[in-house]
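Subset of chains shown; positions unchanged.
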Amino acid sequence: MSDHVYKVIELVGSSTQSSDDAIEQAIAKAGQSLHHLDWFEVVETRGHIVGNKIGHYQVKVKIGFRLD
Amino acid sequence: MSDHVYKVIELVGSSTQSSDDAIEQAIAKAGQSLHHLDWFEVVETRGHIVGNKIGHYQVKVKIGFRLD
């Protein structure tokens, strides 16, 4: 593992369910075009309010993946 | 939307259920006296411990709403 290089990208996932699910959405999207996804870090949790309730969560995450 | 001004207030919501629910509690309270709630940003997540379990979550959020 010591000789690998990882790239870290930043995505914002959205979910009407939960803040955890918003992270899952971002990871699922990243996995459609990238390989070797390895870890995530939550950068910011926010969201929109609709009718005095959380309309959807927006979680900004960094996602790290190994470069070949 | 470009000519609006928004005010941002800071609330701490509590919940025995989940950190997400603590956000909902803060928003619901804000909605009792304010109109046009638009977005929230999580500032800090903490809570009290009771009997070696989470007694309740306390989530500090900024809530933005449009001024008329």
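Annotations for the structure displayed:
Labels for the chains are A and B, by order of writing; each one numbers its residues from 1.
Heads up, the rule we're going with is that a contact is a pair of C-beta atoms (placed from the backbone, for glycine too) under 8 Å apart; a residue touches a chain by one contact, two chains touch by 3 or more.
Note that the structure is a prediction, hence the values are computed from the model and not measured.
In this structure file the homo-oligomer totals 12 copies of one chain sequence, with 2 depicted.
What we mean here is this: only the chains that are shown with their structure count from here on.
Taking only C-alpha atoms, you rotate subunit A by 120 degrees to land it on subunit B; that is to the nearest 5. Computed from the mean C-alpha positions, the centre of subunit A lies at a distance of 22 Å from the centre of subunit B. Taken together, the subunit B residues at the contact with subunit A in this complex read 19-20, 23-24, 27-28, 30-31, 37-42, 63. Against subunit B, the residues of subunit A that register as touching in their complex are 18-19, 44-49, 52-54, 57.
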